[in-house]
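Here the complex is missing one protein chain, while the rest keep their positions.
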Amino acid sequence: MAEAANGDGNAKTMTIIVTKGTLDWAYPPFILATTAAAMGVEVTMFFTFYGLSLLQKKLDLQVSPLGNPAMKMPMMGMHMGMPNIVAMLPGVEAGATAMMKNMIKNKGVASVEELREAAIEADVKIIACQMTMDLFELKTEDMIPGVALGGAATYMEKALASDINLYI
Amino acid sequence: MAEAANGDGNAKTMTIIVTKGTLDWAYPPFILATTAAAMGVEVTMFFTFYGLSLLQKKLDLQVSPLGNPAMKMPMMGMHMGMPNIVAMLPGVEAGATAMMKNMIKNKGVASVEELREAAIEADVKIIACQMTMDLFELKTEDMIPGVALGGAATYMEKALASDINLYI
Partner (left out) sequence: MAEAANGDGNAKTMTIIVTKGTLDWAYPPFILATTAAAMGVEVTMFFTFYGLSLLQKKLDLQVSPLGNPAMKMPMMGMHMGMPNIVAMLPGVEAGATAMMKNMIKNKGVASVEELREAAIEADVKIIACQMTMDLFELKTEDMIPGVALGGAATYMEKALASDINLYI
């Protein structure tokens, strides 16, 4: 694609640092990565901190309305937030997660698993932060295949040569 | 402005992805956008997820001290955080919001509404994420005029040609 090639004939490149591991924040990095890849951009995703949970074989992502007064779900024609005193009750986080998953499915939006699969098929490069892996005692065998390990220096080398660098 | 023109005579450009919709996190994107525009930089703001609430005609932004132990407000010469067991009580979020709004006003800092108005007057381009609009059942008629709709591909095209790309 014309837009995705720079002056010297090389493809455009993008890096994304992925630090969040909740259901809602799993979407932006995978949507941007798959869209960019479809446009011919070479994408490297660097997963670190809570973002590493997005690489687990079996995803168990949740969303929390607690402390996020901007989260207002459409319900019965209105947009409702949830008081914190309700949101902190056991089961409510699971309920909000189920509600958001339902909403995503009903609107025909892809699941995180599907987007992740699409990213891998589009040759998006997946790097897991070695330091966080050690810190949180995470193992590559619990993760999807094709994950490379790297550190901040690995990221920096890619980012210095990239057209777009985002921290999510 | 000299700094805001690149080699081939075009203006410098910046994109900002705006994903948060609370009172505190509404400031960074609008302050950066208006400052950049005042320096002659062409700015595109892409509002998605909870950030879309910043485009509503009538803003009702709140702030929550819950789960943010770094939020310490100046009170009686000290800086006080708020225990979560207090922060989760009904009314406390509204109180913290009122306190922060008061603080902002007393210090002569512009309101989010004023900064948003300034951004629009400075020709900052406002794009709302179509997918999130559908997902959360938001309508353009509830939003300020002049909002364009777009997707991740719209964003990517702008970002690939921009000097600064931030994800907030």
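Note that the chains are named A and B in the order they appear, and that numbering of residues resets to 1 at the start of each chain.
What we mean here is this: a residue touches a chain if its C-beta (ideal position, glycine included) is under 8 Å from a C-beta of that chain, and two chains touch if they have at least 3 such contacts.
Because the structure is predicted, anything quoted here is derived from the model rather than measured.
> Considering the complete complex, identify which of B:Leu66, B:Val124 or B:Leu138 is in touch with the unshown chain.
For the chain that is not drawn, the touching residue is B:Leu66.
> Going by the touch rule given at the top, which residues of chain A touch the chain that is not shown?
So the residues of chain A touching the missing chain come out as 17, 19-22, 48-50, 53, 61-68, 87-90, 92-93, 131, 134-137, 151-153, 155-157, 159-161, 165-167.
> Touching the hidden chain in the full complex, which residues of chain B are there? Just list them.
So the residues of chain B touching the unseen chain are 3-4, 12, 24, 27-28, 31-32, 35-36, 38-39, 41, 66-74, 79, 83-85, 87-88, 103-104, 107, 109, 163-168.
Criterion: only the chains that are shown with their structure count from here on.
> Could you give the separation in Å between the centres of chain A and chain B, each centre being the mean of its C-alpha atoms?
21
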